[in-house]
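Before we start, here is the structure in question, set down as structure tokens.
Omission of a single protein chain aside, the complex is shown with its protein chains in their original locations.
Then we have subunit A:
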Amino acid sequence: MRSLYVEGDSRLHRLSPRIKLILLIVVSLALFLTRSPIMLGGAAFAGALLYGSLGMGWREGWLRLRPILLTIAVVALATLMLNTVEEGVVVLLRLTTLMLVAAAVTATTPVGSFIGEISSAARPFERIGLVRADDIGLAVGLVIRFVPEVVSRYEILRQAHRARGLKLRPMTVIVPLTIQTLKSADEIAAAIDARGIRGHKPPSRS
């Protein structure tokens, strides 16, 4: 399996995962407090500088963001067509900034640290019986773990199409990709069970 984490020694790498997650939440909220294209443009520029400072090559940086950028472009285009040009630009800049900052946090934080932080954050809710904190952390960690896996499965399917001289069609990609991902999720769930990762109640011998 591939990882979204990029090894490095940047300031962001050294920052505690908790602070990074809090900053991400603050930035996300702040982006929705303004509608000024100039301010959002500045934020997007700052986000790009932050993302660019992580030490990964431009090509890798671009490849990681490409699928999300495509989605953002579609959303911005739809907004532009259904509303105003300004509205479309605001959506484009806001989501792009969010993507850049989130990608920077993901690239500088190992999945294990994410799991630890999210589990700690959910602990108060566990105390009042609402959730199992470790499950929440594990679920978030698994989502992050699966993103590059789905991308690499897509790449394999694309190559398989090329090798057989087939045209890439949504149905011939989405169906096998979904089946493979669900199958893999099933196997991971079995591994989680087999390794006893979820919960450890005191045993009662029969």
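Here is the rule we use: contacts are C-beta pairs under 8 Å (C-beta built on N, C-alpha and C of every residue); 3 or more make two chains touch, one makes a residue touch a chain; residues count from 1.
Here is the rule we go by: contacts and distances are computed from a predicted model.
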Which of "Archease", "Cobalt ABC transporter ATP-binding protein", "Pyridine nucleotide-disulfide oxidoreductase" or "Zn-dependent metalloprotease" matches, in UniProt, the chain that is not displayed: "Cobalt ABC transporter ATP-binding protein"
Residue of A:23, A:48, A:89 or A:111 in touch with the missing chain, whole complex considered: A:111
Residue, one of A:3, A:28 or A:181, that touches the chain absent here: A:3
Sites on subunit A contacted by the missing partner chain, in the whole complex: 1-3, 5, 110-112, 115, 119, 134, 141-142, 145, 184, 187-188, 190-201, 203-206
